[in-house]
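Only one protein chain is missing from this complex, and each of the others stays in its spot.
We call the chains A and B, going by the order they appear; numbering starts again at 1 in every chain.
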Amino acid sequence: MIIIAIITLGIIGAAGAALLYVTSKKFEVVEDPRIAQVQSVLPGANCGGCGYPGCSGFASACVKATSLDGMLCPVGGAPVMAKVASILGMEAEAAEPKIAVVRCNGTCQARPRTNVYDGTKSCAIASTLYGGETGCSFGCLGYGDCVKACSFDAIHINPQTGLPEVDEDRCTSCGACVKACPKNIIELRKKGPKSRRIFVSCVNKDKGAVARKACSNACIGCGKCAKECPFGAITVENNVAYIDFTKCRMCRKCVAVCPTGAIHELNFPPRKEAPAAPKPAAAPKPTPVAPETSKPATAVTPKPEATTQAAPAAEPENKKANE
Amino acid sequence: MRTFRIGGIHPPENKLSAGKKITALAAPKQVIIPLSQHIGAPAQAVVKKGDMVKVGTLLAKVGGFVSANIHSSVSGKVNKIDNAIDASGYRRPAVFIDVEGDEWEETIDRSETLVKECNLSAKEIIDKIAAAGVVGMGGATFPTQVKLMPPPGSKAEIVIVNAVECEPYLTADHSLMLAKGEQILVGVTILMKAVGVNRAVIGIENNKPDAIAHMQKLAAQYPGVEIMPLKVKYPQGGEKQLIDAVIGKQVKSGALPISAGAIVQNVGTVYAVYEAVQKNKPLFERVVTVTGKAVKEPSNFLVRMGTPISVLIEAAGGMPENTGKIIGGGPMMGKALISAEVPVCKGSSGILLMTKEESVRKPMHDCIRCAKCVSACPMGLNPAFLMKATVYQNWEMAEKENIQDCIECGSCSYTCPAYRPLLDNIRVGKAKVMGIIRARKK
Partner (left out) sequence: MENSLYISPSPHIHGGDSISKNMYGVLIALVPAFLVSLYFFGLGALIVTATSVVACVLFEYLIQKFLMKKEPTICDGSAALTGVLLAFNLPSNLPIWIILIGALAAIGIGKMSFGGLGNNIFNPALVGRVFLLISFPAQMTTWPLVDALNAFPMTYTDAETGATVLSLMNEGALTQLPSYTDMFLGCKGGSLGEVSAIALLLGFAFMLWKKIITWHIPVAVIVTVFVFTGIMHLVNPAQYASPLIHILSGGLLLGAIFMATDYVTSPMTKNGMLIYGVGIGLLTSIIRLFGSYPEGMSFAILIMNALTPLINTYVKPNHFGGK
């Protein structure tokens, strides 16, 4: 009896093994071993910031690509891309570190509400319906689609201003928030030396008077900044100024002349005091309506010290992912 | 009695202004005439600041294949061409005209006499309709001349006139049928000639027995035109639903109504066609219902385009104290307006004022999968699932589940016992998926 059992089970086992062998050979997926290699140096966050479905998608795209131009892992940045390039024997494109910038400073005080939105709290939904709860139909709606889109917990709505603020330490410039924002307010800009950067914090294309009526912090398209700029970095189009960050040299002259304080400078040392320590901004103040230009520096500077200190908590994770 | 076969709901009708005669409102001091009152490309302004215009003067000409002419509704001086908030909720270009007198273009036949004869060819009729800037007046505002020129290879067999007015509250079409029944029937014969068919059906929901009786009496003299009473069910006024109800054919997903051999026109559009072809009158005024539970005198007004809706509300007894929401259109598919200064335009079938209590939505709960939305959906979709697909941004899944077929009728949100904003989400998902489909076709 035992022998029969052993024999039958043995035959079944052997048949199964044979079947498995045949199928595994027949349906074997041949994968370029370099894909696995590339994937091993990628952060593994699967954020999709590169534009491919996760890190494995990016890895196979890198392997297939003939050159690495335009391929960038926004999380790992240049060091990771250099590793990828060395695996594939290609040149990595030198990428400048970027960061998401919110180009709206229509705080609750600056931008009075004219109606109450009672629909689903989502920017995408509200923006298909109408211009928004305030007179400005270009500005931030404040329902936080960008916050939901961020995989790195790097952007949050400040309840006081109703505007999103980017956590510089966590932002990987993956661009998810840029895609999520239906108003195209968020832009990826050059991070700048010591994180210093200057940008027009407004995208309102309405004429000056209309824009100003809707929001006291709006860019009114007066063009003073463009005239002031010694490097020709500022253009005014459709009643709104834009600073080309590739040309901007951080002279801060435009900030001084802006009558509405729509141009923001971030992480610069205070103008008059000599010490270069970044000034801890208290609760973000709305920029005064009057052309008081002395210190709009901290107008909506979204960087209270607290967040910087809170950041290290998430830091190890990122580090780990990078290794 | 016939109706469409899938889904549908029965919201309370609340036709407060039913039976009210149409009152013509005088032109206001200033009109704001938006340059995009239709689906498609905005019209290109042909007047400039300071120009004197008459009633019926062309203000802007078509800005593309799918576009429509826009005419002045008043006589006076062009004050400026500037952005103004319109029913879309955004600032868009509009012509501001300061009203002076009421002088009409000479070509317009202002007499009340009925002109039955129409000796024009199909091409001439369509050209006249295009010149008059007629668009679908049920709310979709699709340029009529485009609809009358079916793509090559398709042949119309029937003209269906949409007179169901399935939206609660609204009575503009109803009052128009009672007042201008004869003209509408002439308009139908013109449309039949324009598309070369010999059968037309006017579908009317049987909650308007007076209109049905009136139209049936008149229609006896017009061979080929049939009045079809339909069982009351929302959204019967949806193009595909109406075709299903009237001829029992379901238009395939993504196909045009012409694939079922049908051309559907709103009854207001038919009247505008009559005026355009027989009276040379461009589309610059329309019937608007002003209604709401708190409105003193719910009424049907004949209004010049560009009149701020505050003027209409004033004429209906003034803005009620506790108005919480102004809706352009009906309560199911209308748009909430952000101010009472929004101008009336070609697609404004009604102004509905809701009280604060009626306006506020209730908080939503988790989906309990009761499937009431599935039963209500007139397109045979699964709204609960589509909302989920949109929230998780799973566009492939949404497309597979035919999110692009949603007609945005709102039956799902209306029915949901958990107050889930199903349509809010589906609408966004639909736009996204349609974008993906378009991009793929390129």
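Just so it is clear, a contact is a pair of C-beta atoms (placed from the backbone, for glycine too) under 8 Å apart; a residue touches a chain by one contact, two chains touch by 3 or more.
Note that the structure is predicted; figures quoted are calculated from it, not measured.
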item	value
Touch criterion as defined above, residue of B:30, B:280 or B:375 at the omitted chain	B:375
Selected residue (touches chain absent from view) among B:233, B:325 or B:346	B:325
Interface with the unshown chain - residue positions in chain A	113-120, 125, 128-130, 133
Absent-chain interface as seen on chain B, which is shown	6, 9, 11, 89, 168, 240, 244, 250-253, 255, 323-327, 329, 331-339, 352, 354, 356, 358-362, 365-372, 374-375, 377-382, 384-385, 401-402, 405, 408, 410-411, 413-419, 421, 423-424, 427
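By definition in this document, only the chains that are shown with their structure count from here on.
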item	value
Where chain A and chain B are represented by their mean Cα positions, the distance between them in whole Å	42
Interfacial residue positions of chain A with respect to chain B in the complex	114-115, 118-120, 122, 124-125, 128-131, 137, 206-207, 210
Complex contact set, residues of chain B against chain A	83, 85, 88-91, 335-336, 338-339, 359-361, 421, 424-425, 427-428, 431
